[in-house]
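Shown here: the complex without one of its protein chains, the others still in place.
Showing chain A:
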């Protein structure tokens, strides 16, 4: 089970067929199967709305960037956070999959995304058609990195990006759904 909301212990749980990420097809459409090894907590609205897998958020709740907390103990380990919409512009015709909403690198373990380097600024998702999944993915970096952001947000490919920058498999992932 890939646990990525606030869990007290850093869980090294592998995916089962009951995992929400598998059932919601996030594993498959966006990510490859992985084992969660870091706690990630995403909270919108000034600590009001904690994101759990497949919960629904309204566009008005996600206007401002959330607080993304990275668990763990070692400040010397750095992480990359990617936020994408694989269902852009609409789930039945995802021609812009994946639409990149946010890209932050060099986030130190135990801290938040604010402490990292924002390569692609946060853009609030505003679905026009259908029900979209919005996915947060966390990768562990091998060290501090320098990354060139893509020149556009459409048709981003998380797998390719991770391969190019040697990020390996994700260490945590979380998604919510949003509609107009």
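One rule holds in what follows: a residue touches a chain if its C-beta (ideal position, glycine included) is under 8 Å from a C-beta of that chain, and two chains touch if they have at least 3 such contacts; residues count from 1.
What we mean here is this: contacts and distances are computed from a predicted model.
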Listed names "Proteasome subunit beta", "V-type proton ATPase subunit", "SERTA domain containing 1" or "BZIP transcription factor 27", with the criterion being the UniProt name of the chain not displayed: "BZIP transcription factor 27"
Chain not shown, touching residues in chain A: 1, 3, 5, 7-8, 18-21, 23-25, 28-29, 52-55, 91-94, 130-131, 177
